[in-house]
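Complex shown without one protein chain; remaining protein chains in place.
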Amino acid sequence: MADYVYGPGRNHLFVPGPVNIPEQVIRAMNRQNEDYRSPAVPALTKTLLEDVKQIFKTTTGTPFLFPTTDRVFSLLWIDQQQRLNFNVDVVESDWGYGADLAALDYKLRQDPSHSIKAICIVHNETATGVTNDLSAVRKILDKHRHPALLLVDGVSSICALDFRMDEWGVDVALTGSQKALSLPTGLGIVCASPKALEASKTAKSVRVFFDWKDYLKFYKMGTYWPYTPSIQLLYGLRTALDLIFEEGLDNVIKRHNRLGTATRLAVEAWGLKNCTQKEEWFSDTVTAVVVPPYIDSAEIVKHAWKRYNLSLGLGLNKVAGKVFRIGHLGNLNELQLMGALSGVEMVLKDIGYPVKLGSGVAAAAAYLSNSTPLIPSRI
Amino acid sequence: MADYVYGPGRNHLFVPGPVNIPEQVIRAMNRQNEDYRSPAVPALTKTLLEDVKQIFKTTTGTPFLFPTTDRVFSLLWIDQQQRLNFNVDVVESDWGYGADLAALDYKLRQDPSHSIKAICIVHNETATGVTNDLSAVRKILDKHRHPALLLVDGVSSICALDFRMDEWGVDVALTGSQKALSLPTGLGIVCASPKALEASKTAKSVRVFFDWKDYLKFYKMGTYWPYTPSIQLLYGLRTALDLIFEEGLDNVIKRHNRLGTATRLAVEAWGLKNCTQKEEWFSDTVTAVVVPPYIDSAEIVKHAWKRYNLSLGLGLNKVAGKVFRIGHLGNLNELQLMGALSGVEMVLKDIGYPVKLGSGVAAAAAYLSNSTPLIPSRI
Amino acid sequence: MADYVYGPGRNHLFVPGPVNIPEQVIRAMNRQNEDYRSPAVPALTKTLLEDVKQIFKTTTGTPFLFPTTDRVFSLLWIDQQQRLNFNVDVVESDWGYGADLAALDYKLRQDPSHSIKAICIVHNETATGVTNDLSAVRKILDKHRHPALLLVDGVSSICALDFRMDEWGVDVALTGSQKALSLPTGLGIVCASPKALEASKTAKSVRVFFDWKDYLKFYKMGTYWPYTPSIQLLYGLRTALDLIFEEGLDNVIKRHNRLGTATRLAVEAWGLKNCTQKEEWFSDTVTAVVVPPYIDSAEIVKHAWKRYNLSLGLGLNKVAGKVFRIGHLGNLNELQLMGALSGVEMVLKDIGYPVKLGSGVAAAAAYLSNSTPLIPSRI
Partner (left out) sequence: MADYVYGPGRNHLFVPGPVNIPEQVIRAMNRQNEDYRSPAVPALTKTLLEDVKQIFKTTTGTPFLFPTTDRVFSLLWIDQQQRLNFNVDVVESDWGYGADLAALDYKLRQDPSHSIKAICIVHNETATGVTNDLSAVRKILDKHRHPALLLVDGVSSICALDFRMDEWGVDVALTGSQKALSLPTGLGIVCASPKALEASKTAKSVRVFFDWKDYLKFYKMGTYWPYTPSIQLLYGLRTALDLIFEEGLDNVIKRHNRLGTATRLAVEAWGLKNCTQKEEWFSDTVTAVVVPPYIDSAEIVKHAWKRYNLSLGLGLNKVAGKVFRIGHLGNLNELQLMGALSGVEMVLKDIGYPVKLGSGVAAAAAYLSNSTPLIPSRI
């Protein structure tokens, strides 16, 4: 049953999430349920809560592991907050552009009474491959001495891009297990600054399922879980963190930069354009590639899956049909990317785009063969 | 690391959830992530949504598979609704007693204007092992021709106890993957009647994450998922349903009755009392056992785990220290239960209760050896 | 397909091999193939060869890990050696009796010229549950200052019974992965004393597949493998050894004694006889139970599987139909055994033997509740 779309060999998964799970993590999750009230699960959870702070680069934050999926996140924030009857002031950017920092600067200046309670920003926009400069946002807030909370959607950035919760004064940051952490879907990982925790005590918004206070109560008791956690995901997270620490978080970030750069070089060699409009916003986790007007990008995605067992990301919303996306985040290495880039070349040719076969791969290889380090454990 | 509480042999998991996962389901979940926007995942989801209706015994209901845990459920309903500023009229029963149907009858009679919008009831109370008679609730509603919605927490009943959504006119029912379905934690499965769907269109309550309309929009498009689902849980659910259908849902329910009866006979043979006060409320999924006042039931649970690798349920809230619970739900057979009952006997003796070793096991065996059918596939 | 004999819940595997695999080992084996010529596999193999000596209690022996099954072993030795045209002098014992040490004594005395090259003996006879006293064999050899090699089939003893290669002067000992080591079938583990290695250099017997010298050549080179090993079994063995060392080999042996004793007490309580004729030969890994003449023991085995998902061992050869066997070796704990004993009781009753239900379980429980230690990691 499970194989009614069976094709030989591995699926090449290059959507910007969910991403490839390392075999070690799949192995760690291959287990029975356990009683989460036994001493074993709190002991494990304690190490997770301690260690997960490292991926946010925070020592003062308080992390939460929510059993959920990516609905807590991102693009849908605006909609979510509107449903909660918040007063939301949306600062739009064109697709492919980063956050409008000048507008932010202006709005903060216009707010001496500090009616703005929070700035919500996405670190890396998954739909277009745009990375925002969070340190610049912090500087603007500081310039105006504005006390607004800084809330960051780090779904497709944390564990892949350089993210510094403490240094940048981020108050709430969140990511999901199925992104750069390379786990299955199921955990929303949120980290809150002391300031955010304080603010939540007096906030009047309706909260049920994701209420921090339920968790904090159980943190105090040392049992940690107000509800039943997924035992499998806890052990999976333990292994995912172990792998990240073994590689070194900064090496993980460098690897993402290497794969992102190689992808962009290939796109350029194919004569195609990056949806991201300026180099400063280039994303090391996802590249949205603009196709010529005579091509429907959805056809590329469909064909890649049907012929080469390659999963690429569709263009969404405004750029549907106009871009396809190559996700290059998570537990991934150079030759996996090369296989995918080679696949994109063949798809482009098949679909009628006059690509020079080997061109993108050659450009990427020239860069990678100069920049890929030896695997430390094998030297 | 994972084994810092290692003991030889299998863990005997007899808490009322999470429960034992069959090897077939563990196997089905042992897999990579997949792009949920490829044609494979909607095709799989379609079969799940169709088949999951069978476990609710509904043909007209609309099911939803939420990525979540048991927080959407149960005991916490009151708290949840109060946070959402609903006007909640709590009809309390003593612990060990079923729902007060006379009070329900009275309240409905006092409500000719139909200001009561919904009746919320738990089918099986996990904390005490009390099963409510839902068909009686339906009869009371019908008697008063009261249009209130009937909302049922079926977390520890559905797939284990006799539950009939259509026949009993249940409007919303819900369960969790980690209970009788015998999966890991992670899916909240909700089924809504046409009447409930209609009501949700005009309801004014704040809804974000669990809003049906987000799902219905994607159902219409045939892609099914507004957010990223857990691929692993979808395949796990597919296999869990296949196993239930292979055994036959009614046979699954009979098996739970057999194991519940055997457990109660053992408790009686030990000279202990069931927390449930009347036979009509006896639960076939969990038995809460009252211990003598000179024993702390938490010690029993602790000792069982420390010496025999047996996981029993603690008494919660009002009955903390006074009862321990034997969960006997999910993918479980007679000899697994016998091992656990034998373990409880040894723990009782170890802890100072004057149990006759073998007494409970003998009582259970006498019943089971007369009532356990041959495994159909092996005849 | 795999489930055409599906029954709910776990299979209760109580044959004397293959035995229950701990979840940790299943997990460790859940992996891809690897190039066995990369540096990783020799590094792993080195630890295995070093550590596997501990289960033989040898420091001077040389271990070999053969990719094979139990055909290299045991009962079939005689046949094997006859096919290889060896001059085999078979010293038979009646079924249920240990090796005839007086005959051995006599034969060695009659052999001043040392024409006997090797004594082959099984440590634990799996078919009947008879454990031979190897230290007594050694004493007889020493008494006669006879230089014959002492070759021991330890298939159902090593890792479960007290076995001391160096102390008892055993020259070749062997076991299989699917027995007390609790792995899948696939590895034959052989350990050779320096004297045995020396003898093999000048021996003239035909050897191909299992020739030590092929291995020794690769040991010297540090690559270890003359042929392709099963990567999965190597990692499985690593974990199996880790679990044994975590529990402590002597604790593993004590646990087997505990489970063997409990089983024998149950058999006695049922009013049945142990196939083993004297207490000194009682086996802690398998108990062969003699049934009354009016019962066919094969029916017991069949019924146990068909009704209770319990796998018992058939009587073989001379005792076919007359005994059934309870295997109680490998990674197994007290409550698993209690479930099985309870199952045997129910089967006995079902099949028409007048057993008192609960009698065997009570006898076993009385013993176990006094002798089972707390799980060290949970104290």
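First chain written, first letter: the chains are A, B and C, and each begins at residue 1.
We take it that a contact is a pair of C-beta atoms (placed from the backbone, for glycine too) under 8 Å apart; a residue touches a chain by one contact, two chains touch by 3 or more.
The structure displayed is predicted, hence computed values, not measured ones.
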Shown chains that the omitted chain touches within the full complex: A, B, C
Contacting the left-out chain in the complete assembly, out of C:85, C:202 or C:317: C:85
Absent chain, residues of chain B that touch it: 23, 26-28, 30-32, 39, 378
Chain C, residues in touch with the chain not shown (by the definition above): 1-2, 4-5, 11, 13, 15, 17-21, 26, 28-40, 43-44, 67-72, 80, 83-85, 176, 178, 184-186, 206-211, 226-233, 235, 238, 305, 311, 314
Residue ranges of chain A at the interface with the undisplayed chain: 2-10, 12, 20, 22-24, 30, 243, 246-247, 252, 255, 305-310, 331-336, 338-340, 342-343, 345-346, 349-350, 356-359, 361-363, 365-366, 368-369, 372-375, 377-379
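Here is the rule we go by: only the chains that are shown with their structure count from here on.
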Superposition rotation for chain A onto chain C, Cα-based, multiple of 5°: 180
Gap in Å, rounded to a whole number, between the CA centres of chain B and chain A: 35
Inter-centroid spacing, chain C versus chain B (mean Cα positions, whole Å): 42
Overlap residues in chain A, where contacts from two or more other chains coincide: 26, 28, 30-32, 39
